[in-house]
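Shown here: the complex without one of its protein chains, the others still in place.
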Amino acid sequence: MAPFRATITVRFGDVDRAGIVYYPRFLNYIHIALEEYFLEVVGIAYPDLIQEHRLAFPTVHLEMDFMRPLRYGDRVGVEVIPEKLGTTSATWRYRLFRPEESEPAAVGCQVTVCTNMDSFEKREIPDWLRAKLSEE
Amino acid sequence: MAPFRATITVRFGDVDRAGIVYYPRFLNYIHIALEEYFLEVVGIAYPDLIQEHRLAFPTVHLEMDFMRPLRYGDRVGVEVIPEKLGTTSATWRYRLFRPEESEPAAVGCQVTVCTNMDSFEKREIPDWLRAKLSEE
Amino acid sequence: MAPFRATITVRFGDVDRAGIVYYPRFLNYIHIALEEYFLEVVGIAYPDLIQEHRLAFPTVHLEMDFMRPLRYGDRVGVEVIPEKLGTTSATWRYRLFRPEESEPAAVGCQVTVCTNMDSFEKREIPDWLRAKLSEE
Partner (left out) sequence: MAPFRATITVRFGDVDRAGIVYYPRFLNYIHIALEEYFLEVVGIAYPDLIQEHRLAFPTVHLEMDFMRPLRYGDRVGVEVIPEKLGTTSATWRYRLFRPEESEPAAVGCQVTVCTNMDSFEKREIPDWLRAKLSEE
């Protein structure tokens, strides 16, 4: 099955003085794509996850390779690929594509940990959420 | 008395593709200068104000004139001038200077309102804080 | 005729520790809405304006009133209303709405000046662009 793909437009405020996306903003893009993934695929809005269920998935490890620049105005396709669901952790892969290119502009891997938003302690991914995360 | 002046370095991530500071980031600069003003002049750290006293000063009105660009690497002087202390509101003026220039690069005016961080209701500026804010 | 309205989702990275949009990011929103306005209504992509026509519209004056907070996950409607087209300047009004609210969460006014991206000098708005800007 084709991976989920969010589309994000590179905005004026995202590019640096070389006219390309400043690399910290790639991380904003993958976070937005993950928020879209939760909404569209997992079936729960990330704001609800945080505000109603008091759960969050902060990042404990991140790796990213940057192969080609993203430019102002690009409609970037960001693929979100769930890689591993542990007891408390979820690992995600990302591939970012410029329009009409088959080679990714960047690829990344991110390990997140299920965390109680009140105590800030890590916790097991609850069954109801695990079921949703495993479904697709 | 000379106004309080914070100094802020223009960072790579602040400039746009024209090599000048993208105007929304001027607002980050005045917020940082206000945080420095609280610490240095008012004598209370803004994080403590929020976290311990449960008070914040969100912005209800903002005006800004942009006269000349700020450039990458500039050490910008940001003057913070308390203009008016109302029952619930505090009004601030700002002047931003490039190094060794006597004409400001930008000037601004900001009205903030004392707000209870738990209820999000506006409230009177408490006497202890009013005393500190009136002192200088 | 109804004003042009862009829709912007409030992202995790946009909210502050009070869970509401940090006010400098309102300016990112109005810039994104203006970029959408150029694409959809004026009929020219802002990146092309900058990169091919070497024109930009930096901000020289900004005013904004903030009436109610925007929250994480809100789909914000941002109306862009062209107010005045001068020889070199263009003035824009903005109204930001939370979903299903008829009172704006914020309103703003921004004066921009047509600028040659190579010399950074202000210049007359060229006739072809003036025609497009006057059309709607």
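Lettered A, B and C in written order, each chain numbered from 1.
Please note the rule applied: a residue touches a chain if its C-beta (ideal position, glycine included) is under 8 Å from a C-beta of that chain, and two chains touch if they have at least 3 such contacts.
From a predicted model like this one, the values you see are computed outputs, not experimental measurements.
The residue touching the chain not shown here, chosen from C:17, C:54, C:75 or C:123, is C:17. Contact with the chain not shown here comes from a single listed residue; of A:63, A:83 or A:101, that residue is A:63. Although one chain is not displayed, its contacts with chain C can still be listed: residues 12-13, 15-19, 22, 24, 72.
Although one chain is hidden here, its contacts on chain B can still be listed: residues 11-13, 19, 28, 31-32, 35, 45-48, 50-51, 71-73. Seen across the whole complex, the unshown chain contacts chain A at 17-18, 20, 23-25, 27-28, 31, 50, 56, 58-67, 69, 117, 120.
As a convention for this text, only the chains that are shown with their structure count from here on.
Annotation of chain A and chain B: jointly contacted by C, touch as defined at the top. Among the inter-chain contacts, the highest number of C-beta pairs connects B-C. Legend note: the chain whose CA centroid lies nearest the centroid of all displayed protein CA atoms is C.
Annotation: the chain A:chain C pair of sequence copies touches via predominantly the same residues, more than half of the used numbers being shared.
Chain A and chain B have CA centres that are 33 Å apart. Here the spacing of chain B and chain C, counted between their Cα centres, is 24 Å. Between chain A and chain C the centroid-to-centroid distance comes to 27 Å (mean Cα coordinates, whole Å).
Counting partner chains per residue, chain C shows two or more touched chains at residues 28, 31, 50.
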